[in-house]
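Structure first, commentary second.
One chain of protein is taken out of this complex; the other chains stay put.
So, chain A:
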């Protein structure tokens, strides 16, 4: 049973997806731990998305608080949870989960991810140009998330530690950027992140991420831009 209990797959280049087949926290812990210990260098500190599509209504039995604690405890970064039933959304949010919505069709996120791997296989596939822009005029507070797969996000104020921005395109923050920010979540490698004051916890573009804990300190607190050059995430001051 524990053999097919979980499946960790690198869907986006670096973000792994944990597909739950059981709501039993101890079983999940065992499964994830085994997987991690088999390739520790691959999974250490890596972002993880939890997918509950196989659980269906079994979601209700999932202890969201313990799930998150367990994942953190095992050294992963819980980026978000998806395909949970509506009744579980509140509990997930309360437990500090970012609930990733799969758009109108439940299959949307899967499709997006597949396009990522296709793109990897065939680099000539043109990425869809995203022209849509969403503007947020309030600070993004701890525990809040904006998810905008359709295009770019512009935040006119600061974002707090513990907040999360996920955009299909680029992200612009006209204030301090303190939370996590994931641009190009659908695989757009040309997406960029711009901010007035870089204090982010994690930055990612098209699945390539970096924890800001371990980067050059002289960039922290200054206006900065993040972009992808080949496989490498670059961060540079803007002025």
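Brief remarks on what is shown
In the analysis below, a contact is a pair of C-beta atoms (placed from the backbone, for glycine too) under 8 Å apart; a residue touches a chain by one contact, two chains touch by 3 or more; residues count from 1.
Quick note on the criterion: contacts and distances are computed from a predicted model.
Missing from the rendering is one chain, named in UniProt as "Septum site-determining protein MinD" (options: "ATP-binding cassette domain-containing protein", "Septum site-determining protein MinD", "ABC transporter permease" or "Tryptophan synthase beta chain"). Which of A:33, A:85 or A:157 touches the hidden chain is settled by the complete complex: it is A:157. Across A:16, A:70, A:144 or A:189, the single residue that touches the chain missing here is A:144.
Contact between chain A and the unshown chain involves residues 94, 138-144, 157-158, 160-163, 175-176, 178.
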